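A single protein chain has been omitted; all remaining protein chains appear in their positions.
Here is subunit A:
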């Protein structure tokens, strides 16, 4: 206790105003205390898999964990590390497959890049940095900035490996609460710097990549410290979760308590809840659990104009347009999603895999459609084309199914599916969840529909393999790049009636574009990954050997653009779940119509008039306005 110096207590004549303030302070500390004690006590702190220094655990120059990658320069190909089922086992068929498709000979040393040592100066003024540091931890270290300068597009990875980004963020800040985000956004409004909300950095649309021409300092707001479960309601099956939680952490915590969110995009090991909301993500098991828009009950977003959130937690509302859908898909352009209330489900007692083999793509397709028509989709149902089927075989470990590729195929052919052409057959993989009876019944029904389209069951093992490979496939691109093969995927949604022609047209177009450029060794393949009442999602993989190309990335991008034009001409969409970002800006306005574009601009003006969130996706350019307008004036 100490005597105040200004006001002498003896004559009891302190300055009236300052004592008023002191009284307020007392009241405030009382209520703050109340706040802390009573409002935070149901928070579940979640252990983070991925550390703040991501580069300690994750590959800085590509995808995934450091210890997990394909290696080709041995007797047999391997996948390193024990994290995935195929880990540390020889992959005897992979090298042959790579050679057949890309003339890739894995005997040379892979071209793994060295981590860069010099980085652009941070443009963030010292005083602003100090102000930020008072709110939350800040870093201006080059590596921290570099690994948050990009997503996972081919161009991103290529720039990363060559340390050739035209622009990287000037600082990274790690708030751990909604309150801190509010302060950071206010700070940005005061000092006019740009904020890019950064989740897992798995974006494949360029959405997270720094806008090249941005003159203001760019601060990446990394949400990864906001990863607590704020509350869990096991009765109503709801959870309030901070938006930075990573998919695998969220799922692990829920499973430990007998629940699941069931949202599993293929990137869910690294992507975040906030990222899912901001990109309108779609998970593998959407048939049971729904896409992100079905899972989200409520979101809270900090915009420069304040916090936007519905004032009630209700299952549905009729109250004009649903602003939840303005937040969803906002791609970091309006504000930071800080908290999300999501649905959770009890863990299903039984999870069973299955697979069906069809003589060709068409019969598999009609099977999928029929299943959708009857609304009998299990948690996941996917149809792979023949190229993917074969690639799947190439990834077999010796111990699993035995024998070389063709032998395996022959055995299948002879013993079970006589009459199927091994260069045409397609596989459907199934993931079924529920009680034992529900699963049995569903499986029976699916088998009987399959029979109508000439399909035969091919066992649970094949199905399971398909799903476990899901997470490994993403690692292929890195090994490809080590040996001058580029690979990328792109996806679309399309009505049922146009699906077959779309797939055909796109494949043909890609082949033609390759031929035009003398690219002899390439692969274009597709699968049907989601089905709806009114259509499905088609996912293309495209890879080619870059030996002939002077600028492999540019070449790839030209071909992808041609493919997207073909998609749109064939009745498909700009994207089913990857989003617009910067890659697909070109097709945005035509997709949503002119008034739709104006609406988006109006939302921007309402929520972020100073373009603090100047990441520049969709119609937004670096001045916060629209790119197209600027272009047409030129």
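What to note about this one:
Criterion: a residue touches a chain if its C-beta (ideal position, glycine included) is under 8 Å from a C-beta of that chain, and two chains touch if they have at least 3 such contacts; residues count from 1.
What we mean here is this: contacts and distances are computed from a predicted model.
Only one chain is not pictured, and the protein name UniProt records for it, out of "FAD-binding PCMH-type domain-containing protein", "Dynactin subunit 5", "Rab5 GDP/GTP exchange factor" or "Phospholipid/glycerol acyltransferase domain-containing protein", is "Phospholipid/glycerol acyltransferase domain-containing protein". The omitted chain makes contact with just one of the residues A:56, A:233, A:441 or A:497: A:233.
Checked against the full complex, the one of A:341, A:380, A:493 or A:611 touching the unshown chain is A:341. The set of subunit A residues touching the chain not shown comprises 1-4, 7-10, 12-16, 18-19, 21-23, 26-27, 30-32, 34-35, 37-39, 41-46, 231-236, 238, 240, 257, 298, 309, 311-313, 341.
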